[in-house]
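Shown here: the complex without one of its protein chains, the others still in place.
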Amino acid sequence: MEIRVQEAPFDFGAECARFAQGREGIGAVVTFCGIVRNDGGQMQAMEIEHYPGMTERALRQIAEDASRRWALADLLILHRYGRMRPGEKIMMVATASTHRADAFAAADFLMDYLKSRAPFWKKEISADSAAWVAAKDADEAALERWG
Amino acid sequence: MEIRVQEAPFDFGAECARFAQGREGIGAVVTFCGIVRNDGGQMQAMEIEHYPGMTERALRQIAEDASRRWALADLLILHRYGRMRPGEKIMMVATASTHRADAFAAADFLMDYLKSRAPFWKKEISADSAAWVAAKDADEAALERWG
Amino acid sequence: MTLEILYFAWLRERIGLPRETVTTQATTVHDLIVELRARDERYALAFFDLSAIRVALDQELADFDADLANVREVAFFPPMTGG
Partner (left out) sequence: MTLEILYFAWLRERIGLPRETVTTQATTVHDLIVELRARDERYALAFFDLSAIRVALDQELADFDADLANVREVAFFPPMTGG
């Protein structure tokens, strides 16, 4: 299990390669990558604030919860903070399991919890304004899928 | 939309990097990679036979079906045939969408259909035997999830 | 009618060849299987349990009662195990 919170960009391809490397025992790897959208060209940058200390703690709790629910050989959570431009990668998760259903469900679960239970806040910056992204009711509702 | 059927190994990390590259318009990329399991060290190799011509056709139909069901910016299916050793990557899919739910559902759907509707057959080769992998009832049942 | 018949996986192994050209009067897949079974022991064995066999006509999955009119390529194989 690996959890990383960092300001620096990461190399999604290299992380995928490393995560899937040397896994003779398992059959399925799922990865997710979140990318800054430009929302029709209006947005110039996204700024992500976080709560150092609690962030790592919350991510670890989410990861441990996923590990209890599904048979995972490994998992990775990597999340950036700071300023990013459209097209830049914000974060990724990866899960490895013997069976694809567990790898898919766990990655989906990690994303739902990262959205609403990890202390990150996004701000969208355009030429003439800056606005904190509002949490979506749909994101909160998504958590109910997991009982 | 890209579909590749090949005997040669592929570089999962490089494919992930390429697929996620330059996607300013979208927010979510999901990838899946299938890896040859060693099943407790018994298996020496896996051999995959396919039906040239029909394979590409079936994969294209599955991809088009996924594109009709979800709002995808892009998708990739890459599947190998021939002989592979434990730990080698068999295949991958990747989906890109504005929203994570679509990217996850489409990747999950592609995998379910690839398992049971694309003309590939796996043979497991151990030191003293070779056996065709039997289709699982669970894989056929999984298709019912998609109505 | 002349058909190209393809066999895959254990069907190919039991019958002992990957493809053959067959001249037949069969009008449905089912008729064709009956003809093939009657040929010899290898075919009878290969086509013994139809629940373990799938068929494609011109590279599209089909049912055993499908019509062979205008079909050029028939493929028999076990349930697929891709992914």
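Read from first to last, the chains carry the letters A, B and C; within each, the first residue is number 1.
Please note the rule applied: a residue touches a chain if its C-beta (ideal position, glycine included) is under 8 Å from a C-beta of that chain, and two chains touch if they have at least 3 such contacts.
The model shown is predicted, which means the values in this text are computed figures rather than measured ones.
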Fill in: Displayed chains contacting the withheld chain
A
Worksheet item: Which residues does subunit A use to touch the chain missing from this display?
Response: 34, 49, 51, 53-54, 57-58, 79, 90-91, 111, 114-123, 132-135, 140
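Going forward, only the chains that are shown with their structure count from here on.
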Worksheet item: Between subunit A and subunit C, what is the separation of their C-alpha centroids in Å?
Response: 48
Fill in: Mean-CA-position distance for subunit B and subunit A (Å)
23
Fill in: Multi-chain contact sites of subunit A, meaning residues that touch two or more partners
100
Worksheet item: What positions in subunit C touch 2 or more of the other chains?
Response: 83
